[in-house]
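Note that this complex is displayed minus one protein chain, with the remaining chains in position.
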Amino acid sequence: MKVEGTKELSASRDVVWQVLNDPAQMAKLMPGVEGFEVKDDRNWQAKVKIPLGLGGLRMTIDFTKVEERPPEFAQLNAKGNGVGAIMNMQTQFHLTEAGTGTSMRWEAEVKIAGPVGAMGQRVLQPIINQQVGNVLTALEKQVSEAAASTGGAQQGIHPGSPEAYEADPEGPTHSTEDKS
Amino acid sequence: MLLREVEYARPSSVDEAIRLLAANEGARALAGGQTLVNVMKARAASPDVLVDLNSLDELREISVSGETLQLGAMATYTRIMASSEVDVSRPILAEVAAQIADVQVRNRGTIGGNICSNDPTNHLPPLLVALGASMTIRGADGERTVAANEFFLGVYMTAVGEGELLLSVSVPAAANAADGFASVTIGRDGTCIANAAASLAGGAARVVLGCVDAVPILLEPAGTDEESIRQAVAAASLEPPSDVHASAEYRRHLAGVCAVRAVQQATERGR
Amino acid sequence: MSTTETSTTAAPTELQKGHIGQSIPRKEDKRLVQGQGIFFDDVRRHGMGYVHFVRSPHAHAKILSIDVSAALELDGVYGTLTGDEVAIQTDPFFEMSTPPGANIKDYALAVGRVRFMGEPVAAVVARTRELARDAAELVEVEYEPLDVLVDARESVKDETVMHDDAGSNVVWSGVFDWGDWEAAKAEADHIVKIDELHFHRFSSTPLECSGALVEYEKASGQWTLHCNHQMPGVGAIWMAPSLRTGIDKLRFITRDIGGGFGNKICLHPYYVTLCLLARKLNRPVNWTEWRTDQHTANAHGNERWFHDVEVAVKSDGTMLGFNVKALDDCGAFPRYEPLGCIIWAQVTAGCYGWRNIRVDFTQVTTNKSPVSPNRGYSRMQHLWLTERIIDIVATELDLDRVEIRKRNYVKTEQMPYETPNGCVYDSGDYARCLDIALDLIGYDTIEERRAEAAARGKLLGFGIGSTLDSGTNNFGQSQMLNPELQFSGNNEAATVKLDIFGELVVTLGTVPQGQGHETTASQVVADIVGCSPDQVNVRQGHDTFFNSNAGFSGTYASQFAVTGLGAVKGAADALRAEMIQLAAAVLQCEEGQIELADGFARIKDGPAEAALPFMALGAIVNANNAFLPPDFNPTLNHRFVYRPYFGPVDVEKKMGKLTLTYSTQIHACVLEVDRETGVVEIVDYAAVDDCGVRIHPQIVEGQVHGATAHAIGAALHEEFIYDEDGQLLTSNFYDYHVPHALDVPALKTSAIESPSPFTPLGSKGMGEGGGGGIHCIGSAIQDALKPVGKPIVYDSCNPYHRVWSMLQDPERTRANVEVVPA
Partner (left out) sequence: MSQPSLSRSIAVEVNGEVYEREVDARRLLVHFIRDDLDLTGTHVGCDTGNCGACTIHLDGQAVKSCMVLAVQADGSKLRTVEGLAPSDDQLSPLQQSFSAHHALQCGYCTPGMLMSASALLEQNPRPTEEEARKAIQGNICRCTGYVNIVEAIVSTGASA
């Protein structure tokens, strides 16, 4: 299933790029995240309980940065292993400057395998749209927070460099999924 | 067929139910169970605690007061079909309830369960938005009323938050209201591939499409003639899901056909 | 409403017709209407464990590792089984095909690689059903996904190969060339070309899913399978060598079965896993398949493409022959295949008299659930092709669909009629059945009804589906696929005995799943031995230890009325002869003077006291035989193996008698299409059946009703649809819509009886129905849509969205068809 769209973000492209490349911040975007572990700057894992309304779907998702052309393009693959569901997602982000903000064009190819598929495509597709929507709202919030706190890109520390992570908040953060 | 472990409680009052829902993270109300139990069988999404509402008889009442027909959240489809109050004050509700699934499901399934599960193919969400219904929700900090077109937020997601309970649905009473409902189903009276509801009042038409998105899509066409209805549907630039029964293009086309037929039925009923 | 006209073109066999031919209340009903039936899941054993399978979410992947440790630690788990244990303890199931298909390795669980979504990878056994599923979710399997093949047209290119041992995806291929196609092509006035037709993948989805309770007795090495396998004879032939045990160590017991329709023939992989578990854990194990498991991983019907169809036809509509390439998709493992590559040849000509037919047949594997014979097995697909050809030729050459059929039907006077490939159509009157069907749907008022419907914005159409139910396979046809196969002919066994107290006890080798064998068998015995069916106790179901079964025992392929009842008749005849001989000895008279009637053996027109109740005969043989002469040792217990005579098949020319009898089903229907939505509604439906002498008319009519409902579901709704990743999108009744009571119109049925000259009772096997409903609904849809650009129906399944797209773009479907002057 192909899902795509564009999102206007208030922060500058560098700030958006910084968020997209910071596993700790990206992990917080996932709905119902209960914990994450950064393996290296290209791989990290998030434990999530995706809120599906009638209950939660527990999944362990492994993210891999596949390709990047800072600060304009990033491609991310995600492999989710849950009970009764295997998710495979390729996502691409194209960032272009739009005045002081950034216009982000994103595409995602989502594949669900296993008995969850038995719920029927016409229920799954809206659910996937919904979850992608949640990720985008969380990204927007994350990006505006980042823009506000750094007042623009921190000089001298490249987001990819190891020191950038020492000052990271410890342990799993609470779910950022706002109360609907 | 074999559910995950789950905790179960059967409160004897609404307030007790609300306390249980608020006190337990991952708790979910169990009404008729005709959707929730099946989702739990697939182990796709499982609540941790089930709060069974079937002892709360006060939620099964159907009553008319003044200009409003009030249906308790636990009113079953069978009870709605047999209710003289519904027949007198908004008969379309009984006619559509009679098209839902089969006798056994209608004996257990409830109006509250139907709209709170909000499966995109359900009959009642688009109908209640078209009728301008409103939902009464109670939580720890009191009651509030939400209009139908703000009630539905996503698949299996509504304005009813954690620790809250839907008490009832109120529908404006209008004996010979110009209401209509049309659908294209898998087999006779089967699951809806596309559906639409319409309610005409004072020359204006509320047309609501189901099955084309996670939530019912409310259209307010310029007129009630076929051309305005088709334009309103086109203007909505729908992106319906595609599945084995209908491509996005076919479902978009069916949405237009159902909208026109629902308005036609409403127009005839209104005469 | 049903009308029955009886026309007997040949004299009925010498039986005094008493109970045969009557629709007596069924013996099976009393227990079934009280919920006292015994289905396999109703059988309980102390300490039994429940099995849950760990199934692959991928359609094609390597298995890198399986870790059952977490599952074993869960409280209440008794044990597990994985593919590597199966590969060590068992041998792959024998394959019927020639290379490359012969080299496919098929084990009870996936070994090294998974090849379809839902394929069992491991099994877990626990104290309760729920615990077994919990534990199954704790088994960690690491996969490496591979390219997926979901389209036979891709698979045949062998760019991705599913079975390395075979080296190709082709299971079997061969060319059948009967008559002289080139001559027919030259003689034709027109050649109608059809690029592609598609028979879709679906199955009968019996309401009771598969399963078994399996016990193992360490002392004797005996397995007992309380199960719903519908062909234990062949099931045991697959399982015993795989389990490296004697075939007698596999005792199959069936009691009641909730429908089979062919979908319960290829259960041997599951049953071998259960046998291994029962032995490993030394505890009875129950496996109950759930609906989603059955759709994703049990038994699908054959999906078949037809390419480059050429039809040689004269201007007056006389059909000379056709040439086609067939591509059959058998899913991940052949199992009962490649038999489907030849079974269709039983009805090569369909109902028609054309003499020149060429079929280039290939069967390939794909990453989809393995196929198993499904009601109408392989003949339905081919009959659909012949009926599509007739309808497309009629539409393109503006010929009347009724006249073109009557012109080309094989005529009654030609029967027994030998087809171009050596089969013999025994009896029938196709044209007469068609007339009755057309009369039932009010054919003569069709045009008025079409106009009236058009006024309501509805497109009305009528359709015809003429099919043959070939019954009683000659398994010798398998030698046309693989000459070394030691399979030919057919057989079934039954035992009839007169007990010490005069009760008649019958045991069958067959495996009824609703066909009423206990009742029809009692009717045959009662008429032969001279008593009432109530005095005949037919033991329920199948049990290997009855010792009343044979290699081909089971209930499949529309053969019970011939093989099953043929065996019962043989045994009853032998018993009858011995009873007469004994009575004559006791009453001191000539055997010719004795008659058996109303439960007595008596001297015809003799004094009342010169009558021995059956009990007397039973008592003499069992407990009072001192006075019998030394050379006369009656047992009153006769086992008979019925064997139809076929003679050898010609393997080179691929000719021979491939089946014994041919029942006829002619279906006709009227339907309306909503022009705006493509929704189809059947407004009139008739099915006419001719299956020779009917033992129990109501049971025969019930089979026609059931086959029609299956066909209506398949023609409009039921399809196993896979996405490009090999994920099944219609994996349960939520999206796989099976017709319910409001979907099936009131069916009008009628029947004629053309007795078969080749069978003991003049009866013919029937019940599969040849897909008559699929053909006639497709025909009616094409007729209804004619005013909107004459679109061509090219698929056997036409849900609303496909009908709608045909309405939007008729040209796209017509680009498939071309009429060329010869």
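Side notes on the structure shown:
Going in written order, the chains are labelled A, B and C, and every chain counts its residues from 1.
Everything that follows uses one rule, which is that a residue touches a chain if its C-beta (ideal position, glycine included) is under 8 Å from a C-beta of that chain, and two chains touch if they have at least 3 such contacts.
In this text the structure is predicted, and so the values were computed from the model without any measurement.
The chain not shown here makes contact, within the complete complex, with B, C. Here one chain is not drawn; of C:257, C:550, C:693 or C:715, the residue touching it is C:257.
Listed residues C:29, C:73 or C:650: the one in touch with the omitted chain is C:29. Interface with the hidden chain, as seen from subunit C, comprises residues 23, 25-26, 28-39, 41-42, 44, 129-130, 204-209, 256-259, 261, 288, 290-292, 513-516, 698-699, 701-702, 705-706, 708-710, 732-734, 738, 740-742, 744, 746-747. Even with one chain removed from view, subunit B keeps its contact list with that chain: residues 1-12, 16, 19-20, 24, 27, 30, 33-34, 37-38, 41-42, 49-52, 54, 78, 101-105, 107-108, 189.
Please note the rule applied: only the chains that are shown with their structure count from here on.
The greatest centre-to-centre distance from subunit B, using averaged C-alpha positions, is reached by C. By count of C-beta pairs in contact, A-B exceeds the other of the chain pairs A-C and A-B. Distance between chain centres (mean CA atoms), subunit B to subunit C: 44 Å.
We define each chain's centre as the mean of its Cα atoms; on that basis subunit A and subunit C are separated by 52 Å. A straight line joining the Cα centres of subunit A and subunit B is 33 Å long. Chain contacts: subunit A has residues 83-84, 115, 118-121 touching two or more partner chains. Shared contact sites, meaning residues of subunit B that touch two or more other chains, fall at 42-43, 243-245. Against subunit B, in their complex, subunit A makes its touches with residues 52-57, 83-85, 115-116, 118-123, 125-127, 129-130, 179-180.
Interface of subunit C with subunit B (complex): residues 52, 129-130, 132-134, 137, 290, 292, 676-677, 679, 716-717, 719, 721, 729-730, 734-735, 737, 739-740, 742-743, 799-801, 804-805. Listing the residues of subunit B that touch subunit C in their complex gives 1-5, 42-43, 102, 184, 186-191, 193, 243-247, 250, 253-254, 257.
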